[in-house]
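All protein chains but one are shown at their positions in the complex.
Our next item is chain A:
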């Protein structure tokens, strides 16, 4: 600090002096007297729910709230879901502030409890896709219809899709936030006798469309394996992947499907690797594989070249993946988040690679350890609906080619 600056302090003294102490009543009127840094320090110490409240204080606090979420909070939340005897209870867990919220029952029609006994199918943009069976009483023998519906635990809203009769679909996902202006569609799949059935429906439409593809099941899968592989949405397409390399890409806008034959990466064999799909936070479709030594590999699907490109190093460096897993009581959707903010800190604190299953995490991470209390509940990764996680992509370079490309 030089002398001029010292003088500046002296001069500044008069104005600051009146501001901070002499006229306390005036101080109260000045919305800027609390600097952004101070408000940030306060906000960071409070759980998310409290921060939502603070974001309503004034516009600059709202901006700050968004900023913290955008630049610091990258860890996904967990929705725990219990449809046991006591009825459906739903909890949201925020890893950043170690807070758990129990949600009241959704404001929904009285005739049936949709969430009770529901299966979790997928999660994105703060919404969860669930399915449930609805008993048809007049029908003999015992007969059920299936209903798919979206549930937002953050806003407590439910959106139903039309009923499906005598339905076998077991795997489903959806394309976008139903609150956003983009059309939200869902896709559900089943494999019966080697044939793949795809059912899709747009939000607001009254009917499902069914597509049937014959003899798609490969020689490795003796059983109907629709449960074993992920169905994902990226850039206007749904992708479903068979572990011999075949892929089904469904163009939502044109309601067209394509069967792509894509060679698996040479180092990956369906015998020795666990394989799955997920979408990275910047929109790439990524094939993940884990060999018998628990080593992960990652390949990006190149739509132009129709091949898998090795992006293992890049993913390990820049992304943290929260794995969905398959089976009872587990979370079906994987989440990729940039290795930034608290996700970077999280990854730095753990010994494994960049991929985390919910069970590893419960045991090994301080952020999620307390979830063990809810061991028996079904869980799924979920992100608070704002801010848009893709906003964070400006922080990381995207390697993706522009979507959609239809050939």
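Following the convention adopted for this analysis, contacts are C-beta pairs under 8 Å (C-beta built on N, C-alpha and C of every residue); 3 or more make two chains touch, one makes a residue touch a chain; residues count from 1.
By definition in this document, contacts and distances are computed from a predicted model.
Chemist: Please identify the absent chain by the protein name in its UniProt record; candidates are "CHCH domain-containing protein", "Trafficking protein particle complex subunit BET3", "SKP1-like protein" or "Protein CBG19932".
Modeler: "SKP1-like protein"
Chemist: Which of these touches the unseen chain: A:58, A:134, A:163 or A:259?
Modeler: Selected residue, touching the omitted chain: A:58.
Chemist: For chain A, enumerate the residues touching the unshown chain of the complex.
Modeler: On the side of chain A, residues 1-3, 6, 9-10, 12-14, 16-17, 20-21, 24, 27-31, 33-35, 37-38, 41-43, 45-46, 49-50, 52-59, 61-62, 101, 103-104, 154-156 touch the unshown chain.
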